[in-house]
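Of the protein chains in this complex, one is absent; all others appear in place.
All chains are identified by letter, namely A and B, in their written order; residue positions are counted from 1 within each chain.
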Amino acid sequence: MLAQVLVSSVTAGAVYALIALGFVLIHKGTGVVHFGYGDQVMFGAYLVLISQVVLGLPFWPAVVSALMLSALLGAVIYCGFMWPLRNASLLARIIASLALGTVMREFVRAYMGPNAWPFPFLLSQTAVSVADMLVVPANLAIVGVSLGVLGLLFLLFEKTIYGKAIMAACDNQVGASIVGVRVSTVFLAIWILASVLATLAGILVAPLLTLSPDMGLIGIKGFTAAILGGFNSLPGAVLGGITLGVLEAIAGTYISSALKDMISYSILIVVILVRPQGLLGGLTIRKV
Amino acid sequence: MIPRLAIYIAGIAGFFIAPHYLAEYHLFQICLIAATALVVLGLVAVTGLAGQISLAQSAFVGLGGYGSAILATSWGVPLWASIPLTAFAVAFAGFVLGQLTLRISGHYLALATMAFTAIVQLAFIHSDPVTGGAAGMPVPPFRIFGLTLTTGRHLYYVILPATALLFLLVQNVMQSRFGRALTAIRQSETAAEAMGLNVLRYKAMAFAGSGFLGAVGGGLLASLSTYLDPAQFGITQSVYFLAVAVVGGMSSPFGAIIGSAMFILVPDLLQSFQSYLGLVFALLLLGFIVLRPNGLASVRLSRYLNLLSPRPAGGRR
Partner (left out) sequence: MTDALLHVDNITVRFGGIVALDKVSLDVGRGSIQAVIGPNGAGKSTMLNVITGLYAVDGGAVSFEGERIDGRAPHTIGRLGIARTFQNTELFGEMSAIENVMVGLDRHHPYNLAIGMSHGPGYRRSEIAARREAGDLLALVGIADDAAVAAAALPFGKQRRLELARALATRPKVLLLDEPAAGLRAVEIESLNLILLNLRAEQGLTILLIDHVMALVMAISDRISVLNFGRKIAEGNPDTVRKSPEVIRAYLGEKGAHALGA
């Protein structure tokens, strides 16, 4: 029984991990906490819908179109809002990211209606019996894609010169630009990457949650996962996501299913208070 | 600079004259603006003045609304008493929430207050027997001195004086040593601490204040709407209040009034665009935060009505 719970929970965990990856990418990269990221995940899924309804594309081409549109969206967000606000107060930047998320949510509510849309799974939804446990191929796809994305990001950052340039720019903007790395280009690349990631996450999550303007609330779960793993660590994001998925499933089974969400949010507060650097992050010291 | 006394006299005169010339609908709107302004004033106090990011305001509003309604329905405490009583309790909750600031600030504080709001909303939805669950609960009518006040015209005589009083108190605090201390803390916690200010206690008190004002506003809004729906007390609404504060201007209490007036009157003018309202507000917020982060209250107009001590050049956020 416990094993079944754990296996099912890995799906949720993988979703949280994917969203957390996007958060951490933006934060580690540009120092911005994008409070509207959850809404961007939701918007990404809607882009598929919009491509189908407005452009008349069949499903898979619509997915491709959505991914391309979200890359464009990432560029617009960076150039139009994040770069102009790079020296603004912390409050202004937090509000700006909240506002971006709200704009996306309200846009979708106004033009696509407030009701939920069904969204197709990428793979079959019927459960398959493997070693005495039920496994759903669609869920496997989610886990597979998450791990795949992590693997690709790992390769990018550890093995290619572009990835190293990005990490350099994140660590020390001045130093990196002296060495010839164009910091603004790096940040642009990060925003585009994270936006595409958001759409990917949206496409995977939408079938599970059904697509609605309020689907963006999943962002908080992504936050919790990111913080659990240490807000600056990419592997931590994945670890955090899976941990959160498992904790949630256990709490849901043994404590109460209705209170599952409340428990997740409480975990967030507890982690922030007790160990804000997460499981894998390191401490920072402020010099006076 | 127009003498302060003249403003007060004009205000009081306007208060009594207005009901003779305005229809019920407009008086209702004025009440709505006043109650919303109270909620936003709480946000101006904790975020604008003390510099602590709070997305908990809609939770305080909900707690104020539900608390006063439940006290009235189940314990027979009349609303004129249950609203302030609840407000003090919510202020205490705010004080406890403010203790979080010992450990966290900035992004993490925004997140923690977001989580708090989400938890409170879920509590409203899952506490069926007490709160009516997801369907919500009705709010008993406002009774005072044997009169039952149900319309905007009636509630006007309670809501406006209450709002004016609370605004006056907050304005006074901002011009006292407490306002000075909070402003100092907003700009450099380290220096404030070194000078003997108990920074944690001040920040927690600011949260308590935002809780009190949010709860009073919530109780009054509940009386106006006569129904409590848990869907109204989520993170989206916290962002809405933040938007009102940003657009109105967070450095002055007057901003809460300007912002509330804008956000309540504008939908009227856009009757045919009801479904686009949320989008318009969100775009407004985005536009203001990028182009005019100080909001509307920083415009010259406010110099005459802003009763804070004169600010020399160079003193802007």
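The rule we apply is simple: a contact is a pair of C-beta atoms (placed from the backbone, for glycine too) under 8 Å apart; a residue touches a chain by one contact, two chains touch by 3 or more.
Predicted model only: the values in this text are computed from it and were never measured.
Listed residues B:T151, B:S188 or B:T226: the one in touch with the omitted chain is B:S188. The hidden chain makes contact, of the residues B:L22, B:V173 or B:V266, with B:V173. In the full complex, subunit B touches the omitted chain through residues 169, 172-173, 175-178, 180-181, 183-184, 187-188, 190-199, 311-317.
One rule holds in what follows: only the chains that are shown with their structure count from here on.
If you average the Cα atoms of subunit A and of subunit B, the two centres end up 32 Å apart. Within the complex formed with subunit B, the residues of subunit A that make contact are 33, 35, 81, 84-85, 88-92, 94-96, 98-100, 102-103, 105-107, 109-110, 217, 220, 223, 227, 258-259, 261-262, 265-266, 268-269, 272-273, 276, 288.
Chain contact summary for the complex, subunit B toward subunit A: residues 47, 51, 53, 100, 103-104, 106-108, 110-112, 114-116, 118-119, 122-123, 126, 190, 235-236, 239, 242-243, 246, 275-276, 278-279, 281-283, 285-286, 289-290, 293, 317.
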